[in-house]
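Report on the following structure.
For this depiction, one protein chain was excluded, whereas all remaining protein chains were kept in their positions.
Naming follows writing order (A and B), and every chain is counted from residue 1.
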Amino acid sequence: MTAWPLIDQMNPAGDTLALASIEYDLGKVAEGQQATVKWRGKPVFVRHRTAKEIAEAKAGDTADLKDPQPDSARVKPGKPEWLIVVGVCTHLGCVPNFGTGSYGGWFCPCHGSVYDTSGRIRQGPAPLNLAVPDYSFVSDTRVKIG
Amino acid sequence: MSGPSTYEPKTGFERWLDTRLPIIRMAHDTALDFPTPKNLNYWWTFGGILAVCLVVQIISGVILAMHYVPNADLAFNSVQRIMRDVNYGWMIRYIHANGASMFFLAVYIHIARGMYYGSYKAPREVLWILGCVIYLLMMATGFMGYVLPWGQMSFYGAVVITNLFSAFDGIIPGLGTAITTWLWGGFAVDNATLNRFFSLHYLLPFMIAGVVGLHIWALHVPGNNNPTGVEVRSKEDTVPFHPYYTVKDGFAIGAFMILFAWFVFFAPEALGHADNYVPANPLATPAHIVPEWYFLPFYAILRAIPDKLLGVLAMFGSIGLLFVLPWLDTSKVKSMRYRPTARWFFLIFIAATLGLGWCGGKLPDDVVIAVGRDETGAATGFTVVWLSRILAVYYYAYFLLVLPLLGLTEKTLPLPDGISSPVLSKGGAAVPAGATASPEKKG
Partner (left out) sequence: MLTLRKAFAGFAAGLTVMTAGAALAATHGEHMRETKFSFEGPLGKFDRGALQRGYKVYAEVCSSCHSMNLVYFRNLAQKGGPFYDEKHPNPNNSPYAKALAAGVMVPDIDQETGDPITRAGTPADHFKAPFPNEAAARASNGGALPPDLSVIAMAREGGAHYIYSLLTGYHEPPKGLRVPTGQHYNPYMAGDLASYWDGPKDKVPAGGLIAMPPQLTPDRVTFDDGVKATPDQMAHDVATFLAWAAEPKAEERKQTGLAVMIYLIIFTGLLYASYRRIWKNVAH
């Protein structure tokens, strides 16, 4: 098609694609800590969960969830201590804070949405759980997001 | 009615030019000697007003483009530079921003005139459709223009509307995402999006100008409709466009300019949003994302349907209905002056559209009529989203049920013989008092 170049020029350019995925070194994040990484213009929380957080997350599997999802579906097999979620509240896009919500997870200061230690919505106006981006472990201590 | 040209070149130059490029002949035939019905009322002045609006927007826009920078890091500040440092930049910017609102105000009145007087009916269907194309191009232009200052509303308006296309993932998986990525030029609204919106915002008005040319050409084949809906029969029914309608349109344009100037100089931010003076921030969403007022009715229709894809289709459908209006309305009588039942349905249609606009500016869960209170003390009751649904149903029903059925069943008033019936009273009464014309009545 001779028209294809005219159409394809609007698809993401080289410099945009370069930022489409990032690699992150997990060694910097100690247990119980969280790093915030910028990915495709959005904040992504990389959280190294404690055993307590993992247990609370699993316990929440059977709760009455607005957006039902087991914790195991939100982490990689064999690596439940790493939770990687897009740090954008699914209500109107504010950035939630960790540690102030009543489910041990995140709290969004804008309209009071509360997420649990798996990033699932438990209370407040947000309709969906915190999004889990496409990611994979390139090694035990390094992830590629996107 | 276009007939043979009456132009006669007077000077040597005119004769020379006429045989090479008959542009003066064209101007004479379309704008000077053009026979126009003599009974046009003020609703007919909005075509001329719209032409002036387009010219104003193009001139002010081209000037702004000399100073505006279409880059996400620089756009907001470049607009402030225009407002503060460019000589008369504040005036040109306010003319352009408020001019867009005035353009839409005029086009809505112009469309309402067409709907009321049956100007879309045969033989003016193509004229009407060209008008719908102009309206669509105006909406695209206005939407992209509002993104350019790169404030919070600019940015999130772009996010919401471009995200609508992801609803097509429901038709073919992956299609919606492919479309939004292509529109954005990336994975979110960002600099690539802004830059292309600027390019297209500059382009589209010239396409509008071209379609306006076709629109006027299509008008001049049958000639103007008029408030009676009865076609021109003879020269007695008409006056030459100049000076009769040049002066009337001139007066109407002057009055329109007074309203325009009041906005530009005394209330330039009245139709805008304070949030758009906050620079765009992808990490902080404003509490209320609201489009410009002229999009509110369609925004209300979009939010009325809980399903994302159906909401998008309902919104685009509500504009698409306009295109097929000539075939939906079965009435043989053009003007609602002689269709008393239709007139009521039309007025309710106008009220419903205004109501939808009101709904579009509110949150869907806001309460219209409070019935009780919940445990937090917040009012509960009949919500905005339900009102939007009722009004959207009426909007669709007006086109798909009322107009098709009414034309077949309504009782119309008798039509006048023509435009030049000896005495045509101001209220549009059908029977000329003391008339000498033959009393044939059209049912």
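A few comments on the model shown:
Note that a residue touches a chain if its C-beta (ideal position, glycine included) is under 8 Å from a C-beta of that chain, and two chains touch if they have at least 3 such contacts.
All values derive from a computational prediction rather than experimental measurement.
In the complete complex, the residue from B:L271, B:V324, B:V367 or B:I390 that touches the missing chain is B:L271. Across the entire complex, the residue among A:G32, A:G112 or A:P127 in touch with the chain not shown is A:G112. Of B:L21, B:I258, B:V371 or B:L408, it is B:I258 that touches the chain left out of the display.
Of the candidate positions B:M83, B:L175, B:L310 or B:V324, contact with the unshown chain belongs to B:M83. Counting over the whole complex, chain A has residues 100, 107, 110-112 touching the chain that is not drawn. Taking the complete complex into account, residues 38-39, 41, 43, 77, 80, 83-84, 90-91, 94, 105, 108-109, 112, 116, 239, 243-244, 247-248, 250-251, 254-255, 257-258, 261-262, 264-266, 268-271, 273-275, 277-278, 286-288, 290, 293, 296, 337, 343, 347, 350-351, 354, 357-358, 361-363, 373, 375-378, 420, 426-428 of chain B touch the chain not shown.
Rule of thumb we're sticking to: only the chains that are shown with their structure count from here on.
Chain A and chain B, compared by their mean Cα positions, are separated by 44 Å. For chain A in complex with chain B, the residues that touch the partner chain are 7, 10-13, 16, 20, 40-43, 88, 92-95, 110-111. Residue ranges on chain B touching chain A, taken from their complex, read 181-188, 190, 192, 196, 282-287, 289.
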